[in-house]
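Note that this is a trimmed complex: some chains were dropped, and none of the rest were shifted.
Letters A and B name the chains as they come in the text, with residue numbers starting at 1 for each one.
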Amino acid sequence: MKTGMTHLFIPGPTNVPEAVRRAMNVCMEDQRAPDLGELTIPLFADLKKVMKTTSGEVLLFPSSGTGMWEAAITNTLNPGDKVLMSRFGQFSHLWVEMAQRLGLDVEMIEVEWGQGVPVETYEQRLKADTSHQIKAVFATQNETATGVQSDIAATRAAMDAANHPALLFVDGVSSIASIDFRMDEWGVDCAVTGSQKGLMLPAGLGVLGVSQKALEAAKTSTMRRAYFEFNDQLALNKDGYFPYTPPIQMFHGLRASLDLIFQEGLENVFARHYRLAEGVRRAITAWGLRTCAVEPKWQSNTVTAIMVPETVDARDVIKYGYTRYNTSFGTGLSKVAGKVFRIGHLGDLNEVSCLAALASAEMSLRDAGAMIVPGSGVGAAQEWYREAHAESVMVAAE
Amino acid sequence: MKTGMTHLFIPGPTNVPEAVRRAMNVCMEDQRAPDLGELTIPLFADLKKVMKTTSGEVLLFPSSGTGMWEAAITNTLNPGDKVLMSRFGQFSHLWVEMAQRLGLDVEMIEVEWGQGVPVETYEQRLKADTSHQIKAVFATQNETATGVQSDIAATRAAMDAANHPALLFVDGVSSIASIDFRMDEWGVDCAVTGSQKGLMLPAGLGVLGVSQKALEAAKTSTMRRAYFEFNDQLALNKDGYFPYTPPIQMFHGLRASLDLIFQEGLENVFARHYRLAEGVRRAITAWGLRTCAVEPKWQSNTVTAIMVPETVDARDVIKYGYTRYNTSFGTGLSKVAGKVFRIGHLGDLNEVSCLAALASAEMSLRDAGAMIVPGSGVGAAQEWYREAHAESVMVAAE
């Protein structure tokens, strides 16, 4: 029988803070109560701060993040529209697949798994598209399957260099609220995320940032849609209401999680994610292994995909972690199945929790046949965390 | 400052039982854990029992019930398909609107608000449709806005009398798990419900029953869809998984609510809903008022819409209930705004809670200017509840 806590190190759903769990444990309420807006209206305002937009809107749907991919597409594009996408992991792959199902004409750039958005290629294609057939550019800021972070500022720069008017859609599901995201500065038109990652909530609430340009496009879009219709939401959201029964318990949780984020400070949240992730990377180096992200610039601060030695099946690492050591690691999906296991290190975590993940990974790796030195990764990460703490104290003292 | 509990008598979200609240208060889990199916697979099986289907399937989406309307349409029909619908309240109205938005050719029967599905007219239209242009027949089993219950068995009988092959879609959002629903016996092809009504959960989980005939139709349907695609769900559900992060906390809650339902017994749940509703109706009679449902056969066992005297604005009743007596009643929507207020009496309730609702309604009605006798409705309902209890004891003793 399993005892104690299950150590959860998947890249979502992430660990829900106690304060958020408490906040969600509410009696049901009337979704038409005259004072509902006191709860809901500030949520929209605060989510805009998280996305760093003042001109855009944020919408909330009872949905997973996947639904937000669809909402972005069906509200702003037209059947047959050409779009520019790239694929370098399971989630960018699924987005492409959805775009095709929804009737878009996808120009898709295949990229080696381990790299991210091919900004140079994007720029070339956009420059070549002088007739502006491309209506939207898609970028996955953080490919959860490979632990690869892409450069959205550079993506915008590529569009600007081509002087291209396409919309920019960003999948920020496993980055927003954990890694810096600047909707206005980067000119993002649809920013997709979900509740169960950096927002530290259970799954079930889709969050979508939309620019004025996206809202303008929605006026003429002829795609069929109903559930994900922007206008139904916007018409009621301004008074704090919703077109169909919203999950109010999630709103209470969101209130608590936003409070935690702002108490810590958004930039401090990002710095912490870097600090924790870097500890994991130091451990990997100490083990003599490497990340799926092929260069440091691609390494994600929210999830790390670890390449196991060739003689080892990564599925064994995950299996032993779960069955023997009560730890949930992320599995390798599709192309990298058996080759990587993933440590999610986003959301509500701290140094000692990451060390627990690494200690569990060391046991699981050794059980699976990897010849790593027990304690080596944990020790290396410890030294980094001590050093980072000392530095942070110095910075604070200045 | 409000003290004590808010008395919630809206027709959804309904009061979540303590056992369900407890069950939902969980740490997050890996949605790809090898043992997830131990939780999820029985949920599908048990929901089939609730819908009374052995041949169909039940699907679960992170969505409100509204999304299930869309899932039913987009998976089984084709652009431009003709469908037969009727409108007699805000929710049947919205379903018509969605069908039109999604590109269906709606043959819509307008019915006086206070009545339900016009079975005879349906039969005529279906008999007249000898070329079988009508691809689906839509029926709202319980119109939440007016407290009107329709006869689905008779709807099926009308289709059979016409020997018509159309699909039958039923909106059971505010009826399933509270009022008898027989998916197989009535030949329902898509049965729509949500988590926040008879299933006694918070909002956020859409539940859809689909027949084999509906699944067959899905194979050739050409409507654009992605998030609500049946096949993505079905391919993974059989092993207990989902195509995107599911709200696992809701599954734990659903487990607890299904346990409660089966412990009480599904037929006992229905009997209780009748018993509680009848007490409310006795009170209304004692007040000298009447229900929006124009005949007893239309009166719903899950929600009652009460017509206020002409000199009274029903919005005042609701306002005083909320601001003075900490009670949430349902408002009158659209055509009946100001004319009715609604008492939701579905889900986790008992006699004394209904009497609380009636006592609160009496004060609110009097505050709003209605000349009813204080205690009259409560007294009438009490006598019915005592009598019903005595009868139930006699039945049990036989």
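General remarks:
What we mean here is this: a residue touches a chain if its C-beta (ideal position, glycine included) is under 8 Å from a C-beta of that chain, and two chains touch if they have at least 3 such contacts.
Note that the coordinates shown come from a computational prediction; the quantities given were computed from them, not determined experimentally.
Of the identical chains in this model, 2 are shown in place, and the full complex in the file is built from 4 copies.
The rule is simple: only the chains that are shown with their structure count from here on.
Seen as a C-alpha superposition, chain A sits on chain B after a turn of 180°, to the nearest 5. We define each chain's centre as the mean of its Cα atoms; on that basis chain A and chain B are separated by 35 Å. The part of chain A that touches chain B in the complex is made up of residues 5-6, 8, 10, 12-16, 21, 24-25, 27-34, 62-67, 69-70, 79, 98, 101-103, 194, 196, 202-206, 223-229, 243-250, 319, 322-323, 328, 330-331.
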